[in-house]
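Beneath this line is the structure, given in structure tokens, with notes to follow.
A single protein chain has been removed from this complex, and every other one stays in its place.
Residue numbering begins at 1 within each chain, and the chains themselves are lettered A and B in the order written.
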Amino acid sequence: MMTIRTEREGVNVSQYVMIQSKSPWESGDVGHFYALARELRQLGAEVTFFLVQNGVMAARSSAKDPALEQLLGANVRVLADDFSLRERAIDAKVLKTGVNPSSIDVVVDLLASGAKALWH
Amino acid sequence: MATITIGILDPPYESANTPTAFRLVEAAIRMGHNVNVFCYEGATALGYAGQKQHPNAVHGASLEEEDHPNPKDWVKALLAFAAEKNVKLVWCNCGLCVDERGVESQVEGVCRGSPGDAWKYSEGSDGVLLIGTE
Partner (left out) sequence: MARYLSIVDSAYRATIEEQDDTAVWFTHAMKNAGADVSILLRGDAVNYAVSNQDAKGLRFGNRAVKGPDMVRDINAVIAKKIPLFVVSDDVAERGIPASLLLPGIEQIPRSAIAKLIDNHDTILTW
């Protein structure tokens, strides 16, 4: 399996799906993963950042996670797993602006289309 | 129809990664894709045939009422689901990990392989996800 790149305006573009399973309060490393997403975007890649399991804890609008706020301003698509949100009673109405609830099917779609996948 | 390879390390109950991995496999089958699952380390116990349910006195639940989850049943169910959807699900354990753990008795349909096999599954896939562990 070689890297599949999509064409966008005549330029080959890498696709990434980055899956964040930990909350920034359970792992001190989450900020680095957010930063990596921004850096891959800066390289020109299309990046989907998928929050799952405790990773969705940072998605509440009232959660204090400056690193996630920075990611949200970086032209990266940020999604939150709908099951993980429901499991933690986080309603879609209280998500940070820029975080959208999503089915896990999106991850499968991205894998099926050749996106490089990183799990944290 | 695409082919996806998913690597799993976590043992049956100790991590939320396990149900997420199963959700991904289920979704991929439902969406009509072929899936290779390669189990390494404790994940080789997911298909162990000797898993048993138990009642739950804290819940006041009998064996039947509690319906304790045994991942081996999920593996069997996904293998059946894949057959029903006419897609291929390969559920492969790292053989050395199986031996170390004494979990040779696996549900039907689970196969045994090596890191070289995991590599071959990956080479034949459109997407690869390794779900790392703590």
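Everything that follows uses one rule, which is that contacts are C-beta pairs under 8 Å (C-beta built on N, C-alpha and C of every residue); 3 or more make two chains touch, one makes a residue touch a chain.
Fair warning: this is a prediction, and the values are worked out from it, not measured in the lab.
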Hidden partner interface residues of subunit B, rising order: 7, 9, 40-41, 96-97, 100, 114-116, 118-119, 122-123, 128, 130, 132-134
Interface with the undisplayed chain - residues on subunit A: 1-3, 14, 29, 32, 36, 39-40, 42-43, 45, 116-120
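What we mean here is this: only the chains that are shown with their structure count from here on.
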Centre distance in Å when subunit A and subunit B are each reduced to the mean of their C-alpha atoms: 25
Subunit A to subunit B touching residues, read off their complex: 1, 4, 19, 21, 52-54, 83, 103-105, 107-115, 117, 119-120
Complex contact set, residues of subunit B against subunit A: 2, 4, 16-17, 20, 23-24, 27-28, 31, 33, 122-132
